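See below for the structure under consideration.
Every protein chain but one is kept in place in this view of the complex.
Per-chain residue numbering starts at 1, and chain names A, B and C are given in the order in which the chains are listed.
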C-alpha cells in the first residue's frame, strides 16, 4: 500500500494505492488519518481509485478511520470507489454511512 | 495459444501468441507446421514475439517442427525471441540449430 | 447426494498471515481452471482469504507452528472449499450481525458475513473441531 497526501481548499486528500488488507498492513490508513488529526487537519477525503484489493480488515480500517475523524468533529469522505469496493460497502450497509463521490472537485466543494 | 498465419514474399509467417506448454497443447505449433507442409508451403518463419511462456515440451515442439520442415526440404526459422526463450535456446544449445532474427524484413529476405 | 469430483487439491500452510497471498493465488488459479468467470473468481478468492484469515488468527491464535489445511474440490455444479484449523470452532449463534445499527460502526466482525454473502453454503463444525466448509454453486 502507498499513501500520498495533498491539500485542496482546506481538504486533505489521501491518494491510497495498492491493497488495503490485513497482510499489507491495513492499519496504515488509520495511522495516516491519526497523523492528520494530530496536525489539526480533519477535513479528509480518501481517494480509493487506485486500491486494487480490500478485505474485511481493510473495510474495518475505513470504518474506524471514519469514527475517529467524526469523533474529533471532522469529516471523512470517500472518493472514486472501484466497483468491487462499492459492492462490498453496499453489502455491509456502509454506503449508508460514508459519503461517496466520483468527482474530486465536487467532493472538495462538499466540505465547505 | 493462438496462431495466425500470413504470407510475405513466399514466406509463411506464423504469429504465435500465448503459452507454448504441455498443458496449453504445445502440439498446436507442430500441427500448424504440418498443415503448411501438406499444402506445399515449406518456407516458414515462426514469430515468437508474443509467446509469454514456453516449457521443455514447447521447446521440443520447436525442434520437431524444425526437423520435419528440414526433412521435407524446407526452411523453418525463428523471429523475435523473447529474452527468456533466447536464454532457454542458448542453454540447450539450440541457438546453434535455429536461424533467429529480430527484424521481420531481414528474416523474410534470408529465404531468397 | 454424492457428486463426482472433477478436480481437487490440498494446501497446507502455517498460521502466519504472510501466506495469505499464496492462498489467494491458489484460489484464483483453481477457480480459473474450473472455468469461473472473473467476477466469481474474485468473490470466491475473497471468501477463501477471509476464512483462512480467521483460521490463522482466531482458530490457531496466530501460532505459526500450527497448520491450516485447505482443500478445493470442483464437482460438476459446485466448488467446495474446506478450511481446517486447530481451534475450538465457531458457535454461529454467538456471531453478532454486522448490519445491526449497534454493530455497523465496529471495526471488525464482517469476515464471516462476507463469506456467507458470496458463497452459497457455509458450514461450521461446532462446537469443536474448527473447520468451516464453504461452497459455491448448487445447493446440496
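We take it that contacts are C-beta pairs under 8 Å (C-beta built on N, C-alpha and C of every residue); 3 or more make two chains touch, one makes a residue touch a chain.
Computed from a prediction, not measured in an experiment: that's the story for all the values here.
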List the shown chains that the missing chain touches in the full complex.
-> B, C
Among B:42, B:57 or B:110, choose the residue that contacts the chain missing from this document, as touch is defined above.
-> B:57
Provide the residue numbers of chain C that touch the chain removed from this figure.
-> 7-14, 16, 18-19, 21-22, 25-26, 28-30, 32-33
Residues of chain B in contact with the chain not shown | 21-23, 55-57, 59-61, 63-64, 66-67, 84, 88, 91-94, 97
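As a convention for this text, only the chains that are shown with their structure count from here on.
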Centre to centre, by mean C-alpha position, how many angstrom separate chain A and chain C?
-> 27
Report the inter-chain centroid distance for chain A and chain B in whole angstrom, where each centroid is the mean of the CA atoms.
-> 51
Could you tell me the distance, in whole angstrom, between the mean C-alpha positions of chain B and chain C?
-> 45
